[in-house]
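The complex appears here minus one protein chain, its other protein chains still in place.
On to chain A.
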Amino acid sequence: MADTDEPSWLDQDAGPVVRAFAVTRGRARPIAGSFDLMAHVVAVNPGSARPAHLQPEHHAILALVMEPASVAKIASELDLALGVIRVLLGDLMQEGLIAMYDPPGGAEALADDVLQAVLHGLRDL
């Protein structure tokens, strides 16, 4: 496309043109909540008006969490660093636009029948 017309003055080795935390304007910690990799996030009141100051990345997250999505999934789908996603999720949490569900207390808390279900699921895959 247009790339061939433009002089290419940056190559892959230059790394990302914009630093990861530019999206969060340098903020490295979420203002609200802490987001486990495995926590699920879901949009709350999706019909309500959204604050005007939201960035495109916030909207992208909201679009993705119309159905429950894990923090890890959101980060990989949107191809943004985990830390950046956590800051953005904190913003959305503060605005009351998302709800978060922590994973249930680690693997020890899993019932035996859940493990059975995993085994069966794997075999049926």
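Methods note: a residue touches a chain if its C-beta (ideal position, glycine included) is under 8 Å from a C-beta of that chain, and two chains touch if they have at least 3 such contacts; residues count from 1.
Operating definition for what follows: contacts and distances are computed from a predicted model.
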Pick from "ATP/GTP-binding protein", "Acetolactate synthase", "Protein-export membrane protein SecF" or "Ferredoxin-like protein" the UniProt protein name of the chain that isn't shown here. "ATP/GTP-binding protein"
On chain A, the omitted chain is touched by residues 19-21, 28, 36-38, 40, 42-48, 65-68, 70, 72-73, 75-77, 79, 81-84, 99, 101, 103-107, 110, 112, 114-115, 117-119, 121-123, 125
